[in-house]
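The complex appears here minus one protein chain, its other protein chains still in place.
All chains are identified by letter, namely A and B, in their written order; residue positions are counted from 1 within each chain.
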Amino acid sequence: MRKRVATPYMIWMLIFIIVPLVMVVYFAFTSSSGGFTFDNIIKVKEYTGQFLQSFKIGAISTVICLILGYPMAAIISRSREHVQRTLVMLCMIPMWMNFLLRTYSWMTLLENNGIINNILEYFHLPRLQMINTEGAIILGMVYNFLPFMIMPIYSVMAKIDYRLIEAAQDLGCNSFAVVRRVILPLSVPGVISGITMVFVPSASTFIISKLLGGGDMMIGDIIEAQIQGGANNLNLGAAISLVLMVVVLITMAIMNIFGDTESEVSLI
Amino acid sequence: MKKILSVVLCVAMVMLTLSMTSCSNNANKVTINVFNWGENISDGQDGSMDVIREFEKQTGIKVVYSTYESNEAMYNKIKAGGVSYDVIIPSDYMIGKMIKEDMLYKLDYNNIPNYSLIDDEFKKAENMPFDPTLEYCVPYTWGRVALVYNTKKITEPVDSWDILWNEKYKNQILMFDNARDAFGIAQLKLGYSLNTEDETELKNAAEELKKQRSVKPVYAMDQIMEKMPSENAYIAPYYLGDCLTMCDDNEDLAMVIPKEGTNYFVDAMCIPATSEHKAEAEAFINFMCGTEAATANIEYIAYSSPQKEAAANHKKYLIEEYGKETAELVYPTDLSNTEMFLTLSPEANQLMTDLWISVRSGS
Partner (left out) sequence: MKILSKIYTWLIFAFLYAPIVVLIVFSFNNSKSRSVWAGEITFKWYVELFKDREIMDALLNTLLVAVVSAIVATIIGTFAAIGIHSMNKKLRNTWMMVNNIPMVNPEIVTGVSLGLMFTFFIEILKNLGFDASLNMLTLILAHITFNIPYVVLSVYPKLRQMNPYSYEAALDLGCTPIKSIFKVVLPEIMPGVITGLIMAFTLSLDDFVISYFTSGPSAQTLPLVIYAMTKRRISPKVNALSAIMFAVVLILLIIVNLRQSKDNKSNDRKEKSFI
């Protein structure tokens, strides 16, 4: 009986998750006139460069997020109970504000005649070219997705039994060894889900690169251009989406082999 | 917990009833979807007339207004389906393309009495090559493409499209973010026709645009109107009316029509064949042709008006505000050094789109 209460969910997921994915496959393998074709998939090859570029940016952003986020998660998890709550809240608040607004604010800061350059000029320092560089895109990604890295690592670390650390110290570990042998291995599930939650959106998002990068298109922008923008090729757009999905799912499957991400950690 | 749930549910009920009532209020009112370029209508800012609200007040027809960035984006959105628009304002070559593909309705000019106020020049087939039978559109604006630049930063004389390739201004150049306009500039630079369908010429133009990537241009459309006055770039090509608006916002800006010539365009109002409210759409077009709305619009967007009275008002206003020279720039008597975009064959169009994506994606 209890199983049956999930029926509406099953029907819903079938209609709104499985069927749309089937549609993507259908469009990817048909021409605009409706006949079966491999042309779209073959044409995706032309965008190998953009795929690699997007994954590169995604990977760099993920690594930077990890380097910045891991110590932050550790600091939060070691502070006192009520401080912890406040810190977590402070990490989350920016995420509740529209990401376009925040990205657009970075534009104001980084622009050629933007706030940072004006401050530099005030102190008679040379102006910097910040906007429209790859660095600006990566900054935008790191900024937008850093909380996604901090939160899962924090939630795993907060659960580490403090007695384990004490036991390690009693057995002669110095603080470096405690980090390497106890804390790091125990936080792996959090790190894995953090990586997933930062890498996928930063490699596939559109518009952040458009606002901060100026020139280059990332793979998300190309899909957008094919589906909604000026390029007008629904079928090619579907084909690129399909390839992107397959690549991402394979990457994630490989990631999951390294760490057993049970549903609880992958949540946040 | 129960308290929270009940509060949430109450809010939900209120929201639902709100949306229901707002729907039922509109049930007897027709709603039309108007799809226009960004920054292409007088919207009540700075004390101007809010044209859409005025139309709603006068006719009782509700307008859902949305904007697009380029002809191609608009075409793509309509082609993809799922939404039906009632009034669109594409440019010349796009109108021709949509007529060829049976995507537009023939207009009933009896429903558009204000069409008589449109200048007769725009009712001659030879001036309207995209709609030679004069059945599908009512001109809204016309104009030329110009260069706008910052005189504080660029002291050399500016008179050629070549400057958009000048290494001296690396990182400070803005460029059109749509295929046809960007190719147009490359074609002008190379001395080709704007309407070439020759494969090598198109490929050469694409090569030229790829070469431009070395000066790191930022591809943008209406953002140009923000980036130039705030001095985030030195130079940009854009539509002349918008250039005038930019010069208004920052007095260090100047504009020029380069010596190689430029593109001359006409934007016109059309009704897509998927429209379900043709009569109301025609009422909207008629309203836009009225002297009051046309004058307000043209003073806001600063393009050139094909509406006789609005153009006269606008010219007078330009002479008073800016002097004769600017008025002559906006309403030139001589269009010999310009060329209009014509509708390309589907093959040439596809080639250009593909080449453009490869330019933009840097491959």
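Everything below uses one rule, namely that a contact is a pair of C-beta atoms (placed from the backbone, for glycine too) under 8 Å apart; a residue touches a chain by one contact, two chains touch by 3 or more.
Computed from a prediction, not measured in an experiment: that's the story for all the values here.
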item	value
Residue, one of A:I41, A:L186 or A:M252, that touches the chain absent here	A:M252
Given A:L52, A:L100 or A:L184, the one touching the chain that is not displayed	A:L100
Contacts of chain A with the absent chain, listed as residue ranges	1-10, 12-13, 16-21, 23-24, 27, 68, 71-72, 75, 82, 85, 87-102, 104-106, 108-109, 111, 113-115, 118, 143, 146-147, 151, 154-155, 158-159, 196, 200-201, 203-207, 211, 220, 223-224, 227-228, 234, 237-238, 241, 244-245, 248-249, 252, 263-264, 266-268
Residues from chain B at the interface with the omitted partner, ascending	1, 4-5, 8-9, 11-12, 15-16, 18-19, 31, 33, 35, 38-39, 45, 53, 64-67, 69, 80-85, 221-223, 225-226, 230, 249, 276
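Convention: only the chains that are shown with their structure count from here on.
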item	value
Residue ranges of chain B touching chain A (in the complex, touch as defined)	70, 72-73, 75-77, 79-80, 171-172, 178-179, 213, 216-220, 227, 230-233, 353, 356-358, 360-363
Contact set on chain A toward chain B in their complex	46-47, 49-50, 111-114, 129, 131-132, 214-217, 222, 225, 227-234
